[in-house]
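Every protein chain of the complex appears in place save one, which is left out.
Think of it as A and B in the order they're written, each chain with its own count starting at 1.
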Amino acid sequence: MSEATLQAKTSTFSAVWRNPTFLRVLLIAAVVLALEIYGRGWADPAFMSPPSGIMNAFLVKIAPEPKIIEALWFCVLQIAAAYALSVVVGVIIGLAIGATNFSRVAFFPVVLLLFAIPQVSLLPLVILMFGLGPAAKIAFGFSHGVFPIIMNVVAGMRDVKELHRRAARSMGASRADTIRHVILPHIVPSLFTGLRLGMTLTLLGVILAELYVSTGGIGYYTRLFAENYSPAPLFALIGCLALIAVLFNELVRIAERRLTPGKRRHPKLKIPVKE
Amino acid sequence: MNEPAISIRNVTQRYEGSGASGAVLAIDEVSLDIRKGEFVCLLGPSGCGKSTLLNIIGGLFRPTSGTCTVAGRLVDGEPHPDQIAFVFQESTLFPWYTVIENFRIALKFKGIAKSEWDDRAMRALKSVGMASFAQSYPDQLSVGMRQRVNMARGICVETDILLMDEPFAALDEQTRMVLGEDLSQLLAATGKTIVFVTHSLAEAVFLSDRIVVMTARPGRIKTIIDVNEPHPRSPDFMLEPRFSELRNECYSLLRDEIRATVAAQRDPQGADA
Partner (left out) sequence: MTSERGTFGTRSVQFAFLAIAGGAWWFATETGSVSRLLLPPPASVYATLERLVQTSAFWSAVLVTLTTIAKAFSIALVVGILAGYLITRSKLAMDVIEPVISGLFTIPITLFFPMFILFFGIGSGSKVAYGATYAFFPIALNTIAAFSGLEERYLRAARSMGAGRWDTFRYILLPGAFPVLMTGLRIGFFICLASVLGGETISSVAGIGRNIALAAELMESARMFAWITFVVLSSVTLNLLVYSLETRLRSR
């Protein structure tokens, strides 16, 4: 927005109207306004609630309810645990598979094969194995999040430039030197691509498991609200979860900006290609 | 003093190709002596094995047969960073390190004491006029500036021998000429032995004491041309009739080889027959 106001001062008003960020905010505001008008005027209150009603439901039915807040907090902890596990295990497996040409050609197709399985078909089994508590949700989040991290670490290691390796060797670098100063820094941008996708999928895994288990946690409340036809608190709860998801995604982005040396950041990933 | 800095004896390099491409003979029985402080260019059509030869001298490739000796020491597929520094064809600065960090890492790999790193790095950067960019990342510099830094990185390790693998290939012609002049001056100041691989006829004539003209694959030495002109060379050298004569001589020697290479690319079956 500050950019928009700056432009308005220096040039004409049409510059503001062509500013994408400004227009985006305007577009979202228009959608919210339309929902508000539709929600108040025509919608069946059993299915729809205007945004103001959702805000109100958040203040009255969600925020003062310690059990719902606790469920949300648990959700945050599970996501954090599942993601931490995905990162550690994913990086280790990725490095192991990418270490040599042989291990990559041998094991990478196995990883792709496992990734091709619709994991959601294993969800009931995971719940049977790990129970209804956080363990199952962490396990399911982990099994989703670990794959993109493995795949991008392997891809990053494959792309190390032969000339960079050769330059290091000509300077007298040992194998350990090459790994520390050439290979590891090289995979950073690709690793972060994996970390971003890994976060998206960890969120998916944890949320899927949360929704499946309807006897407690988030899944209980979503089912409760949906069955009682009370859309306002349902939307408010979903909004809270979406906010949590946005915050987690943003954390990864901040880490990426901070930790990527030079101007080597990959362009913003537009196509979340699943391979 | 008369002992050559680099001595190449009957070096042959064969690549075991897979499938239809078959084995490739890249270099065939090449022998060459390079004196101390000499600037030698390897000139030849693409794919003639000149880069391969350079990598063998640097110990990055092990030759199929033959030997290469540097200052009396046999090089056999092991780099000797204490004697030889490489400057590669495209900028091989590590993009994840700043300019100064790139120098530190080279000195670290070579095993130089930490206290000396920054002194040496700044000296080398000053010699190419890039001292004020020490804290920049390579991606923030232009291609020409990057190649200056890359050259300086090769210089800062202070070896007697510098191997340069088409260092100016990615540069435009004007930048190339300026860097060439700088290189000529640097050489005169340090007395390093330099082996330089290039495609460019003018570059070869302008920089070298001797030009080694190679044949199309398999690479053999066709002729060696002497350029009797003291370093540092001024751009005026390029205007002299002798410069054009040498250039033309190189071109007439290379023409058939280039044609042979192009023909092989156009019709691989025809070339084999």
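Definition applied: contacts are C-beta pairs under 8 Å (C-beta built on N, C-alpha and C of every residue); 3 or more make two chains touch, one makes a residue touch a chain.
Just so we're clear, the structure is a prediction, and the values are computed from it rather than from any experiment.
Student: Quick one: which shown chains sit in contact with the chain that's not drawn?
Tutor: In the entire complex, chains touched by the missing one are A.
Student: So which bits of chain A touch the chain we can't see?
Tutor: Within chain A, the residues that touch the unshown chain are 18, 20, 23-24, 27-28, 47, 102, 104-110, 112-113, 116-125, 127-129, 151, 155, 196, 199-200, 203-204, 207-208, 211-212, 222-223, 225-226, 229, 231, 234-235, 238, 241-242, 245-246, 249, 268-275.
Please note the rule applied: only the chains that are shown with their structure count from here on.
Student: Report the inter-chain centroid distance for chain A and chain B in whole angstrom, where each centroid is the mean of the CA atoms.
Tutor: Taking the average C-alpha coordinate of chain A and of chain B, the gap between them is 48 Å.
Student: Under the stated contact criterion, what part of chain A meets chain B in this complex?
Tutor: 161, 163-164, 166-173, 177, 181-182, 185-186, 188, 261-264
Student: Mind pulling up the chain B residues that touch chain A in the complex?
Tutor: Interface residues on chain B, with respect to chain A: 55, 58-60, 79, 81-82, 84-86, 88-90, 92, 94-98, 105-106, 108-111, 137-140, 157.
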